[in-house]
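Removed from the display is one protein chain of the complex; every other protein chain stays in position.
Presenting chain A:
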Amino acid sequence: MSRLPERFSACAKQNRPALVTFVMAGDPDPETGFDILSALPAAGADIIELGMPFSDPMADGPAIQQAGRRALNAGQTLSKTLQAVERFRQQDADTPIVLMGYYNPIYAFGVDKFLSDAKSAGVDGLIVVDLPPEEDAELCIPAIKAGINFIRLTTPTTDDRRLPAVLENTSGFVYYVSMTGITGGAIRSREAVGGAVQRIKRHTELPVAVGFGIKTAEDAAIIGRDADGVVVGSVLCTAVAESLKDGKGGAQSVEAVRAVVSELAEGVRQARR
């Protein structure tokens, strides 16, 4: 059973959006990366998106590109990412984990083996950027059969005509991309996002989380008025980058991420006050 529905409803009971935090697995190195991951729930993260680094992240801006590059240079692999989830689960049985990335490393790993390893490691959902509904047979349908949520991105270009097809095999939650662009860009109108969330909610019962371009506690509070979840990623990757000393991470990296997440957690709690 996915941990996602329960977590979203727990946040809804507190009348606040869920804080969804994205960090890159193995960034800046496997050990520090794991310590960062471990620190997220206590810092206020409700749901964790864990990036699977890829050499060619076509939908990502510089912050997440560099996070992936750091992780790969430090030897991160998909296998190690799954092991990190397994290790995390020994200390935290409740925080949902969603793996996010691109299809090729999964395809190279083998879809069936990946799904069975991910399931037993304790993964709740998948977001795979380059698998639109047109390619559902590749991973989406097998993931659902394996009991793992497949979370779809909807974007400002997904019109009402296309939305039902996008939502059809979506489970866990719907990820609304707040703008046309790459991760870490600028949202043109935070207010317009609310209308888009309402539009999606007319088509689905699933929670709607909003991501791309949310940087501050204030952003999180404004977006969180309408959204069931706010996703923050690039600022956390930037915090890791800025914490490096002579290119190396350490306890200060964990602290840097923890500080940003605490602030954002405060933001989501202000959203509907």
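Keep in mind that, in the parts below, contacts are C-beta pairs under 8 Å (C-beta built on N, C-alpha and C of every residue); 3 or more make two chains touch, one makes a residue touch a chain; residues count from 1.
Basically, contacts and distances are computed from a predicted model.
Participant: Given the choices "Xanthine dehydrogenase family protein subunit M", "ABC transporter ATP-binding protein", "Tryptophan synthase beta chain" or "Spermidine/putrescine transport system permease protein", state the protein name listed in UniProt for the chain not shown.
Facilitator: "Tryptophan synthase beta chain"
Participant: With the full complex in mind, choose from A:N104, A:S120 or A:Q198 the residue touching the hidden chain.
Facilitator: With A:N104, A:S120 or A:Q198 as choices, the missing chain is touched by A:N104.
Participant: Return the single residue from A:D35, A:D92 or A:D130 that touches the missing chain.
Facilitator: Counting the whole complex, the residue in contact with the absent chain is A:D130.
Participant: Sort through A:T154, A:S234 or A:S253 and give me the one touching the missing partner chain.
Facilitator: A:T154
Participant: Using the touch rule from the top, list residues of chain A that touch the missing partner.
Facilitator: 54-59, 61, 65, 72, 77-79, 102-109, 129-135, 152-159, 162, 166, 177, 180-182, 185
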